[in-house]
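Omission of a single protein chain aside, the complex is shown with its protein chains in their original locations.
And then subunit A:
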Amino acid sequence: MTIIEERAANPAAGDENRPIGYGRIQRKEDPRFVRGKGHYVDDIVLPGMLHGAILRSPVAHARLVSIDTSAALAHPGVVAVITGQDLLGLKLAWAPTLSADVQAVLATDKVRFQGQEVAFVIAEDRYAARDALELIEVDYDVLPPVIDVRTALDPGAPVIRDDLEGRTDNHIFDWEAGNSAETDAVFASADVVVSQEVVYPRVHPAPMETCGAVADFEPIEGALTLYETSQAPHAHRTLFAIVSGIPEHKIRIVSPDIGGGFGNKVGIYPGYILAVVGSIVTGRPVKWMEDRSENLMSTSFARDYIMQGEIAATKDGKILAVRSTVLADHGAFNATAQPTKYPAGFFHIFTGSYDLQAAHCKVTGVYTNKAPGGVAYACSFRVTEAVYLVERLVDMLAHKLEMDPAKLRLMNLIKPEQFPYKNKTGWEYDSGNYEQALRKSMEMAGYDDLRREQQEKRARGELMGIGISFFTETVGAGPRKHMDIVGLGMADGAELRIHPTGKAVVRISVQSQGQGHETTFAQIVAEEIGIPPEDIDVVHGDTDQTPFGLGTYGSRSTPVSGAAVALVARKVREKAKFIAAAMLEARPEDLEWEKGRWFVKGDPSVGKTMAEIAMGAHGTVTLPEGIDGNLDAEVTYDPPNLTFPFGAYICVVDVDPGTGHVTVRRFIAVDDCGTRINPMIIEGQVHGGLTDGVGMALMQFIEFDKEGNNLGGTFMDYLIPTALEVPDWETGFTVTPSPHHPIGAKGIGESATVGSPPAIVNAVVDALAPFGITHMDMPCTPARVWEAMQGRPRPPI
């Protein structure tokens, strides 16, 4: 491992004398990735393996009249064709979703979105499987689709979910937080109220690796091994046991290297289930790998919130309250991944980073004839939508009050001494120093100079915009008494073993999709027990090899699993003390810890290193009463609260007045994720998230036509930003550790995706101020910006 920066450069590292632990080191997993030696689901080849392909509905809403599979079955190489009727017989036609709904594995009665699974072909190779799809004849009786979410609840709207008993409309849920009467009272007496409909259009996580699985059912043992693209292998195992009836101890789920998740790989897709059914039916392993269009058209999308927002303030700029009503498009099945009690995720963090007197929100979820999902797409459970709404509203308020948006924020940010801060919708923000972060970003940006430059440019007719966003996230779910997914409490386990020679293996319940778990978690152990990170193997992703836990999404790995790993390492360190004491013939309370060894207080030359202690634990030393002959431990960590990372972002854009084309010229991101374990990994997460933000703000939108055709089914239609669309990121940080977290770390995985879209849109709207524009919705494509310049900005849906 190469150390590419001196530890001294890391202010969160603590004791500078410690040679190992936190700091900027290269990622342990990268050698295999940069050499093309990663091992993904599609790299798995088992003896006798067959290949599956899914026939998908070409229409958004139709009754299934008939399916004729005979020609497909006769196609050379085809082994089996499975339809919804076959699954009905196996009681597997419908599977529970993560949100107390059911989803069709293969359509039986109707198809409810374009791209829905209709039949599954299993063949000797993927070419034969794909060719045979064209030979299946399906007779669809096309029904009027519900595409416009704004009319989905109209009395005459076609009922999409007539499979659910007693359904007479497309309503899924209403959910509220905060106090509505109190909030209305504050609004009634406020000097200034700003209202705006803010749309966060449907976007897609679009991981580089699409979803897929290899199922291997062994009939003699009745055992299933399932290799899947999963962000949550343990939760998947439990769900597979419940749905399939295969006992849980006979199921092994393996998530090998995962090529990006972003929430796309939290849920269980019909394809995974079909691979399992296929393996059971054929007695051979079955691989199913979706292609790019299938991924974009049928797997979990994100956002799709129409938010009516209002903000109330005094005429001097003291923000008093916010309220919002949201119409949430959940697609044809409610398959959103959220903790059970929170059907709108953590949207109620829409109070943002401000000290308010009141707040209230109400979210209504509806069905439409679109792909299901609504996942935690790098959004820590709808925090993205919440932050976007409040940051747009604050900017609009600044405009109305003719106040600088930075000044307005500085006036209203929660003060350091107010933490832990209880907001008006039930959150307790753990820690923060917001003003410091905002001032730092302003300093890095040269904020006053930028405003001067903007003045000069405006005088010349040039369009330059400066946008600010200040965000607070709530990440690291549980605690489990409040948070579960389908009944599984949101906690995570860790096991640590120190081998006799002092090398270690730590087994974790969360699963990396590129975040660098193998490095970060080794560094956490290294920091606690003082052996170098390269001597610590991190095992994840295999349910047979790791303790139970809920997985990686919503920025929860470091806040939850990171805590578990720190605590398990401390447990081992404590145990080591007793073993060292026995070896040194000293009393445990006379030992002191430093630099990976226990030594006798007052006589540092007498001590034992972790390696010596490990050998002692497994050797011939007589161990004290109650101490097992090993140096292992395990814990499960149930977080007492969530953590609240925050940050201050400033974006500078130039808009071409003739074409509406937006160029992001500069982007300054100051993040505070508490204790920083590996600054390089943190910066990598921030760079990725900021780039993602540019994509959402400027170019991305999964659009549907009136018939429900998905217009974003390829990367020529659904645009992914590249290095050419983004500036050199200017990152900075402050460190405000979480007081309730064992190492004070807060999570960074989604901060930049949450924080950057509002900064970019605020900058675009600021650039368009000379046209009298106070709001425009994403994506800020050249055409949409030009329309705004003509005085007719348009919601995307």
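Criterion: contacts are C-beta pairs under 8 Å (C-beta built on N, C-alpha and C of every residue); 3 or more make two chains touch, one makes a residue touch a chain; residues count from 1.
Heads up, the rule we're going with is that contacts and distances are computed from a predicted model.
A.B. asks: Of the candidate names "Thiosulfate oxidation carrier complex protein SoxZ", "Xanthine dehydrogenase family protein subunit M", "Penicillin-binding protein 2" or "Peptide ABC transporter permease", which one corresponds to the UniProt protein name of the undepicted chain?
C.D. replies: So, among "Thiosulfate oxidation carrier complex protein SoxZ", "Xanthine dehydrogenase family protein subunit M", "Penicillin-binding protein 2" or "Peptide ABC transporter permease", the name matching the hidden chain's UniProt entry is "Xanthine dehydrogenase family protein subunit M".
A.B. asks: Just one of A:G446, A:P532 or A:P782 touches the chain that is missing; which is it?
C.D. replies: Going through A:G446, A:P532 or A:P782 one by one, A:P782 is the residue touching the chain not shown.
A.B. asks: Which candidate, A:E124, A:E592 or A:D717, sits in contact with the chain we can't see?
C.D. replies: Of the listed residues, the one touching the omitted chain is A:D717.
A.B. asks: Which of A:R63, A:R130, A:K400 or A:K595 sits in contact with the chain that's absent?
C.D. replies: A:R130
A.B. asks: Among the options A:D148, A:D590, A:E634 or A:E703, which residue touches the chain absent from this view?
C.D. replies: Counting the whole complex, the residue in contact with the absent chain is A:E703.
A.B. asks: Suppose we count only contacts with the excluded chain; which residues of subunit A make the list?
C.D. replies: On the subunit A side, contact with the omitted chain comes from 42, 126-127, 130-131, 289, 291-293, 658-661, 698-699, 701, 703, 711, 714, 716-717, 719, 721-722, 724-725, 781-783, 786-787.
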